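One protein chain is absent from this view; the other protein chains keep their places.
For clarity, chains are labelled A and B in written order, and residue numbers in each chain start from 1.
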């Protein structure tokens, strides 16, 4: 498959359809996540009350659940929303932020992972923790390289029947059979908050407009990584980088797709 | 009335008096809203606990309630704060974010609208939903042009005895008798989050320093729209636009008031 052409076709479809991406996410990244979705051409909606999450899933095109600042009322809403998404056949994506750091976080991530997400995206430590293979997360940063998590990602994908993305300097995306690598991005992306969260949100927007969640996930990660490379060009630090990244997402065009580096692993 | 001169006089008064604007608002827009208030010259305070909202209304000059990420404990605090504002004669402003999208959201918006706000500001879909005229919100974006909501805004303003602003490419502001149009702004304002929320917050700051909430609301929307036009001039995308907008609010001067386009509709 020509992944550059596929990424561009998916991005064009996204901009035409403007999928409504419902996010139940953390307090830190709400603003950045919403702006990343808007910049690339999707429509964000942050809705988390148990009183309305299920009804809202009915009008959303994809659901993203991120446990970054979890607490019991939010987790309950996550359960309700995930189950409704599955019932309605809407794609949903899980970001198990910080899984492995505390028992509560790991248990919540695993419980949600079993509610049939279409995609799970995390850093290596988080994927290892959800897979039950390690307990070595350091806060919300990864204590492992993404390559360390490839085997666990494969196993998890097979067990749960979903796509698993372990992201890092190189991202690995697998559905348990096929595995893709995405070699885009820039080190400055680790010096600003919420880019993992934004990656997950963009995956939500891409799976909303593509039938194959494996390809959609790789395309979303490739597009964000390319935007990061473009934004880093003239950045003097993370402050510049943050706003240049939103501009880059907004301006992504067919020419930029030449930078996409997705390969079969 | 010379609305340009009036907008400038109100803005000058705001900067002299530095009104304290208490906001019970959503998680997504708190940061941007607070910075927009600071940039234009007001003082923001985000205070939402039921344990203190009423006492805080006593020291605030205006109250802004925004239901963007509502949940029952927050709605209870909104009720307490709104009622206290009315009891103390402090102006309060309602932003019924996403009214129409879910039953919970619509019901909450209507219940708060009946607690005598001085101003309700929403996009066309939200105003239609609060007025009971439609149920067609698409997430937090408007599925209607602001002109579609003029009649509902008029009816609602008369019913509730308040000012209603339906904002969009053109903003319509009415107290049920007089109607003003505000033709400022820029399309990039729809590609960043929280500008509707910021508009409502600025309305709060303007009504705190002006006796006529109709004129104050139009002036606030005009000032924000002009800042948006200035910010968009050299913006390469939404990332640039966001920080240029804060600079523009901070730098708004008498010369910029020539750009204000407020008219009797």
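Just so it is clear, a residue touches a chain if its C-beta (ideal position, glycine included) is under 8 Å from a C-beta of that chain, and two chains touch if they have at least 3 such contacts.
All figures in this text were calculated on a predicted structure; none of them were measured in a lab.
Asks: Using the definition of touch stated at the top, determine which of A:24, A:46 or A:101 touches the missing chain.
Replies: Candidates A:24, A:46 or A:101; residue touching the omitted chain: A:101.
Asks: In the full complex, which residues of chain A touch the absent chain?
Replies: Residues 26-29, 31-32, 68-72, 98, 101-105, 138-141, 191-194, 236-240, 242-243 of chain A touch the chain that is not shown.
Asks: If the hidden chain were put back, which residues of chain B would touch it?
Replies: 20, 22, 27, 30-31, 34-35, 38-39, 43-52, 55-56, 59-60, 73, 242-251
In this text, only the chains that are shown with their structure count from here on.
Asks: Which rotation angle, from 0 to 180°, best lines up the CA atoms of chain A with chain B, given as a multiple of 5?
Replies: Resulting rotation angle: about 120 degrees.
Asks: Which whole number of Å gives the spacing of the CA centres of chain A and chain B?
Replies: Distance between chain centres: 33 Å.
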